[in-house]
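The next block holds one structure in the form of structure tokens; read it before the comments.
Missing here: one protein chain of the complex. Every other protein chain is in place.
Presenting subunit A:
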């Protein structure tokens, strides 16, 4: 299932320095890379920007060339109804299977369905996919993010 549902997420180390986010987004814009989902984690001095983009290879290479530290990791995404309890359903399944969620964030698009991105510890990745799938939740294939 991993090969079918694993989505490449890029994590980028950012100093909390004026203009750095602008430089990053400008680099992606110039390479015509589209950001599909994002989240920013931060401490007082630095942050990590997490991105799911339409072309991860290209994004990674232009960001590295521009001097950013980039790490690629696997995440998965699910589609739930955009109504109370949608998020709960997924988290409950993972929790019952004793899988810790490192972090999660939502897809930027609209519509009546919500797309949620989940990062779990790598050793639990396959198990998480299985649990969610068996729990009747729709897993989103990478083509949803990568396709233009």
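Definition applied: a residue touches a chain if its C-beta (ideal position, glycine included) is under 8 Å from a C-beta of that chain, and two chains touch if they have at least 3 such contacts; residues count from 1.
The criterion applied here is as follows: contacts and distances are computed from a predicted model.
Enquirer: Missing chain's UniProt protein name, "ABC transporter permease", "Xanthine dehydrogenase", "Sarcosine oxidase subunit delta" or "Phenylacetate-coenzyme A ligase"?
Expert: Hidden chain identified via UniProt as "Phenylacetate-coenzyme A ligase".
Enquirer: For the chain that's not shown, point to the residue among A:48, A:91 or A:139 touching it.
Expert: Result: among the candidates, A:48 touches the missing chain.
Enquirer: Which of these, A:2, A:71 or A:92, touches the one chain of the complex that we don't see?
Expert: A:71
Enquirer: Under the stated touch rule, tell me which residues of subunit A contact the chain that is not displayed.
Expert: Residues touching the hidden chain, for subunit A, are 11, 13-15, 20, 41-43, 45-48, 50, 67-73, 102.
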